[in-house]
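Just one protein chain is left out here, and the rest sit where they should.
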Amino acid sequence: MAARANAGSALTRQRLKSAWLFLTPMLVVLALVAGWPLLRTISFSFTDAHLSNLDDSSFIGFENYVFLLQDPDWWRAVQNTIFFTVVSVSIETVLGLLIALALNAHFKGRGLLRAAVLIPWAIPTVVSAQMWRWMFNDVYGVINEIMLSTGLITEPWAWLADPQLSMAAVIAVDVWKTTPFMALLILAGLQMLPQDCYENAKIDGVHPVVVFFKVTLPLLKPAILVAVIFRTLDALRIFDLIYVMQGNKQDTMSMSIYARQQLVDFQDVGYGSAAATLLFMIIALFTVIYLYLGGIGREEKA
Amino acid sequence: MSRSLRQNLGRLAFYLLLAVLLVYTIFPFYWAIVTSLKAGSEVFQPTPFPLRPAWNNYVVVFQEQPFGRQILNSLFVAVSVVLLSLALAVLAAFALGRIPFKGRRLLLFTILGVSMFPQIAVLSGMFELIRWMGLYNNLLSLVISYMIFTLPFTVWVLTTFMRELPKELEEAAIVDGASPFVIVTQVFLPLMGPALVTTGLLAFIAAWNEFLFALTFTLSSEQRTVPVAIGLISGASAFELPWANIMAASVIVTVPLILLVLVFQRRIVSGLTAGAVKG
Partner (left out) sequence: MAKGARTALLAGLSVIAASWAPGAFAQSLAISCGAVGMELRLCQEGAAAWSAQSGIPVDVVSTPNSTSERLALYQQLLASGSGDIDVFQIDVIWPGILGTHFLDLSDAFSADEIGAHFDAIVANNTIDGELKAIPWFTDAGVLYYRRDLLEAHGHDRPGSWEEMAAIAADIQAKERAAGNDRMQGFVFQGNAYEGLTCNALEWIDAWGGGQIIEPDGTTSVNNPRAVAAIAEAASWIGTISPRGVLSYQEEEARGVFQSGHAVFMRNWPYAWALGNAPESPISGKIGVMALPPGGEDGQATGVLGGWNLAVSRYSNQPEAAKDLVRFLASFEEQKRRAIVGAYNPTIAALYENQEVLEANPFFGDLYDTFTNAVARPSAVTGTRYNQVSTEFWNAVHRALSGQATAEAALADLERRLQRLARGWQ
């Protein structure tokens, strides 16, 4: 090993040089499209900039952040977002696991199911959110129609108006839209499981449910964890789905919608940038916690 | 007897569950198709199928705006985004995945961090950038701005793929005197087919469906992409939403995407395996 390192030091230098050569185009593009806008947003968050006078804004330190932390509407948005994230990601995980198990089993029509499961993912969110909004209408919507005619409910539910139901409706649509993604990630993990564990369990005559909880689930943990991270990061940023279905309504307002309202509707560029930056920091915090808990990226050291 | 009965019941429950899931995922799309075939006030009636299919809604979509051109626009943007981000990411992934250097980990997480910023927060900065580059109302503005969400993703997934490739191949190439660029393009690239297809497809879908940047950076309907075109469909007057036409347009743009997903479904699964679990 040592001898090779000695002999290859020129080679190592050459490789290091080409590493940076290869990285440069990507870094230049990222610095251009992400660096500038991100820095700009963060620096705006320390000013009182308003869209009508962007040029003569003045530095006000952490005032925007202090205001933000005192705004009950912001905390409500934080609460909504976390509630939405926890509930929808939990349901998506369980459902995704079920679908992944089903897709992994051998049965007739597996191809059909695999195809069907991917459909929601392929429809543009702007369109599918509107579509659901239409289906959720209390008077002429098809969902109430079906539930009424099957006797599940006795009078029309106001899906999009009632504070509790409207959150439930949003979560139902998000679950519909993103469970496929979750199922695929978990399925990928399932397909990598070593088969011999199962064979042993089968021979021992262990009940399948016990096998699932004692063997499959622990082995699947890393795959599920990664899927949960990707989904959680996405869910914390949730914007278009809720915005199209519910607009700026407070019952379902997420952190992104709050930031958009300040930035765009109220033209409060400084304050809105502060909200966006804080949202970014919350997401980063979640990522760090997850990565730490999941031990992901640790093999980098090796 | 009781055991086989239980087994049968279990199987029944399994298929029942599958059926429910199937309805849950497919029904909205079915409903979109049904709605797209309804005429006039019929869209306000929850009838389970169109009584007299109004194919005219599909014709109107192409009459009221240059929809064919807009589909081509979307295609051009999505394909360019895929090609550009794959080209940049393959090179970067080789460096990040196979060459140890200081700060590699930090760099990887910085790249991930870029994709955590809410889209709305970078919008105005991006808008200034686009105008400064003189690309306003030009499809290239979309190709460039979409890099902010496709590039981190492709770099991450391809890096993990690169790491998986056998060391021996590279060592043999080095012995033959191949430069790193040759190693990437001649040795590794041919092996990465499935990975490229997967990440490319995911980037394609992301670019195809994007709305906010596309709305903000283009102005004339000749330069618009499909989601924006659908978002801007409106009726005779300011408040009316011609719902059947919107659904018709949505069905038109979703079908090719579904076909694309169907063709590549196996690859998506195998590609994500490597990308996700070792993330």
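A few notes on this one:
In order of appearance the chains are A and B, and numbering begins at 1 in each one.
In this section, a contact is a pair of C-beta atoms (placed from the backbone, for glycine too) under 8 Å apart; a residue touches a chain by one contact, two chains touch by 3 or more.
The structure displayed is predicted, hence computed values, not measured ones.
Partner chains of the missing chain, restricted to those shown and counted over the full complex, are A, B. From the set B:65, B:119, B:154 or B:209, the residue in touch with the chain omitted from the display is B:65, counting the whole complex.
Note that of A:48, A:162 or A:234, the residue touching the chain absent from this view is A:162. Of the listed residues A:65, A:140 or A:290, the one in contact with the hidden chain in the full complex is A:140. Touch with the chain omitted from the figure is made, among A:98, A:147, A:215 or A:264, by A:264.
Taking the complete complex into account, residues 50-52, 54, 137-140, 156, 158-163, 166, 246-250, 261, 264-267 of chain A touch the chain not shown. For chain B, the list of residues touching the undisplayed chain reads 39-45, 64-65, 72-73, 75-76, 79-80, 83, 123-124, 127-128, 131, 136-140, 215-216, 219-223, 231-243.
In this section, only the chains that are shown with their structure count from here on.
Measuring from the averaged C-alpha position of chain A to that of chain B gives a distance of 15 Å. If you check the complex, the residues on chain A that touch chain B are 11, 14-16, 18-20, 22-23, 25-27, 29-30, 32-34, 36-41, 95, 98-99, 102, 107, 112-128, 130-132, 134-135, 140-142, 145, 176, 180, 184-185, 187-189, 191-192, 222-223, 226-227, 230, 233, 237, 239-240, 255-256, 259-260, 263-264, 269, 273, 276-277, 279-280, 283-284, 287, 296-297, 299-300. By the touch criterion given at the top, residues 14, 17-18, 21-22, 24-26, 28-29, 31-32, 35, 44-46, 88-89, 91-92, 94-96, 99, 101, 104-105, 107-109, 111-114, 116-126, 128-129, 144-145, 147-148, 151-152, 155, 174, 179-181, 184, 205, 208-209, 211-212, 226-227, 230-231, 243, 246-247, 250, 253-254, 257-258, 260-262, 265, 268-270, 272-273, 276-279 of chain B touch chain A in their complex.
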